[in-house]
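See below for the structure under consideration.
Left out: one protein chain. Kept in place: all the others.
Letters A and B mark the chains in the order given here, with residues in each chain numbered from 1 onward.
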Amino acid sequence: MPSNPKSAASLAEEAKMATCKHALDCSMYSQFGRSGLLDIWKQKYCNGKYEDCVRYQLTLIGEPVSPAMLPNGKMLR
Amino acid sequence: MTDPQSYWPWWLGSLGLAGVSIAFYLVTGRTLGVSGSYDRVLRGRRALEAADSAEHLLADPAAMEAALRAATEEEFGADAVAPQVAAPARSISTAVLVRKRWLTWMQHVVFLGGLLLGGGVSALSRGELGLRFCLDAEFGRYVGRGWIAWGVLFVGGMLAGFGARLSGGCTSGNGLSGCGRLLLPSLVATATFFAVGIATSLLIQARAL
Partner (left out) sequence: MKVGVALGVVGVVFGVVLGNIGFGSWEQVHRMFTLRDPRLILTFAGAVALLIPVYWLLRRRLSKARPRTTWRTVIGAVLFGVGWALTGACPSIVLVTLGGGSVPAIAVLLGVVAGVLAYQRVQKRWLPDDSAACDS
């Protein structure tokens, strides 16, 4: 596990390559950068089947998306 | 007809609009835009409530990490979290990609209300504050008074509202902010709506003569 902290610039570079085109602006994707533990979310959704992500689905139809909403539709805490 | 001398010189307006854009960014972390606020306000308070409740999480990184860990366990099972418990996952980044503030429903309302109030203050400062029932002498010549005029205004408003949302912004969002950021769709949208506005107006003028 890399221990050197990533900068916002390198996070942005990663986000640009994500399969989901909204990753750059997604507050949840941003949170997933906090810890290697959270990579599993990115594998399943952001770099995987982003169409399954509830945040993505809501954004498509223009609905506001809470910064606390996870890709599975549940709220944090 | 209003004396055009009572209006500001153009460069003062430019400074004002640029200043407002910068102030808006400093307060919200977003670039200036108005049509988006209409959309959020019209969705109703409930639609934005969930975002409000996330405030405390966003403010507290430790709480956020704990919440994320719990959510990861719930979604992917204890196994996904377990190996990390023994050797706790080192935080690889506290940098955040997204810096914009989540605006509450009320904050959107206050912003739009501010515009309304500002309009009043402006009119007052030019000695023009007061109920006016006709839009303008020239408009009246083109469209007449009565029902047709009101209909044209309503339909025109609808076109502007719908078109702004469809193209992703209005004069402030796409025009000022989008062009200021040199975003291609904003440049295209702005050039288009100016060109169409000019064409439409010249057409109206020609028909009226």
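Here, contacts are C-beta pairs under 8 Å (C-beta built on N, C-alpha and C of every residue); 3 or more make two chains touch, one makes a residue touch a chain.
Keep in mind the model is a prediction, meaning the values are calculated, not measured.
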item: Those residues of chain B which, in the complete complex, touch the missing chain; value: 1-2, 4, 7-8, 10-25, 27-29, 31-32, 34-36, 38-39, 42-43, 51, 98-104, 106-107, 110-123, 125-126, 128-139, 149-150, 152-168, 170-172, 174-177, 179-185, 188-190, 192-202, 204-205
item: Those residues of chain A which, in the complete complex, touch the missing chain; value: 8-9, 12, 15-16, 21-22, 24-27, 55-56, 59-62, 64-67
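Everything below uses one rule, namely that only the chains that are shown with their structure count from here on.
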item: Distance between the centres, which are taken as Cα means, of chain B and chain A, whole angstrom; value: 25
item: Contacting residues of chain B [partner chain A, same complex]; value: 39-40, 43, 47-48, 50-51, 53-54, 57-58, 61, 63-65, 67-72, 74-76, 80-81, 84, 89-98, 102
item: Contact footprint of chain B on chain A as seen in their complex; value: 1-8, 11-12, 15, 24-27, 29-31, 33-38, 40-41, 62-70, 72, 74-77
